[in-house]
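What you see is part of a larger complex, with each chain still in position.
Chains here go by letter, A and B, matching the order in which they are written, and residues are numbered from 1 within each.
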Amino acid sequence: MRIILLLITGFMAFLPARAFAGETSSLDSGDTAWLLISTALVMLMTPGLAFFYGGMVRRKNVLGTIMHSFMILCAVSIVWVLWGYSLAFGPDIGGIVGSLEWFGLTDIIHENAPAAPTVPHLIFMMFQGMFAIITPALITGAFAERMKFSALLVFSILWVTFVYAPLAHWVWGGGWIGNIGALDFAGGTVVHISSAVAAAAAVMLIGRRKGYLREPMPPHNLTMTILGAALLWFGWFGFNAGSALASGTLAAIALVTTNTAAGTAALSWTLAEWIHRGKPTALGAVSGAVAGLVAITPAAGFVSPLSSIVIGGGAGVLCYFAVSVKPKLSYDDSLDVIGIHGVGGTWGALATGLFASLAINPDGANGLFYGNPSLLKTQAVTVIATYAFVFIVSIIILKLIDWTIGLRVSEEDEFNGLDQAVHGEMGYHFGLGGGGFSPTVHTKAEAISPKPAPVEINKAES
Amino acid sequence: MKKIETIIKPFKLDEVKDALNELGVQGMTVSEVKGFGRQKGHVELYRGAEYDVSFVPKIKLEIVVSDDLADNVTKTIAETAKTGKIGDGKIFVSDLGDTIRIRTGEHGEAAI
């Protein structure tokens, strides 16, 4: 398609030039449609994550947990439009960060995206914005059920600004990691490793939940967690196949490897725990699927479907054991951000160094198994650099917040649950089945109306 | 000491609670129960199968009071919870041996 158009362009050189210089002259409507819908798909992942996490906490914290992801979606949407995108993808400053030239986006509204010349700049911006949103949302699994709400908001804004935006710049925005030839198709380092390392920093500073390892803390609603996982899987097609930035064979490859790795990892996690513990669990199956999706993220457009089976299979087993070992180490990464996104993301980044193939993607590179050991080294360097950078800056941000507004809710609030204590709500008022009446609440008359309106008397009482 | 258990219609809970409160009752324990009695249930339909649901949602209140308050309490409940329609519920009164307040270890009426 594009080849044809290029040829036509050349062939018709005698036509007035401005016809081709119009603002959308080289836009491809199919590529644009794919980026538009991919952006919507990736947006849906953050609510998906909210449910994935929300189902795993105790009932008293379901809203608080969902609110973490939801408010990050809201806050980072604004940050990204104002300065985040410009820092990450704006004109490069020394390979380290983008300039603030694109602050507020005013100048780029009618441009095509420099990194994807067949789509509007704004949709590339927003597609990338959805990645910037979900990354801090992933971190919230680590400090679920005890983080202060104000601290969460401040943390997310600072973290996107000082960790995510520079890192995205390094890998995708013209920065040094991209320049040394590291491959990260859709965010293995930028999204998953970085969120897991920040999670580790947060867990160190915020400490364990009260009662951790002494009280039972079973997931209060696994059906909600499964719904979240389903939305994540669905959205991940946009995440990975959308990262092809065009609607063609590369997107198809990424979609296939994504789906295959998710399925394989769910199977391998479930089998591992079936053998190890005697039962294949539903939480294991969806956790495995997410682990597979994490692991294939950096590799999706560089490896073959067969390789994606190996990458997914490895992710399921590795993450299962990472998660199983956690209670023994007795740190409280509550919803296993490290065990899934850290381990899965690292495995995926290295696996890209093993399985990448120029036969799949001529713009990529060959990995170790295709005769090129240097890619694996580059990938490893990237991983380590990401660990170090993210950990240090995350610790600094968290410490600053801890000193000023504090990271953690009071013991009493933690005991009563974030929903009631922080948000003044309850997730569910199931109350009495038939009458629909919840015996736990009554109206504070004065709050609602000066005097109870005596207009209608309920005579129909059953 | 008396233990008063009463089964009432759910929407009467707040009224009864407030009336008892005014009477000086300072504590009670509430649970959700299903009642079976003269009051009819309802029918549910699921893909052509019909279920006859004979249990009706009710609220059960347990109130422990000193002997001298007991009559007043039952009277108040009987008045407040009444709608005059089938299914208003029952009040059951029985004797209680002892009460202990866990926080202080107090026994008897002082613990109520």
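A few notes on this one:
What we mean here is this: a contact is a pair of C-beta atoms (placed from the backbone, for glycine too) under 8 Å apart; a residue touches a chain by one contact, two chains touch by 3 or more.
Owing to the predicted nature of the structure, the values given are computational and were not obtained by experimental measurement.
Here the complex as a whole is made of A x3, B x3, with one representative copy of each chain displayed.
Note that only the chains that are shown with their structure count from here on.
Rounded to whole angstrom units, the spacing between the C-alpha centres of chain A and chain B is 50.
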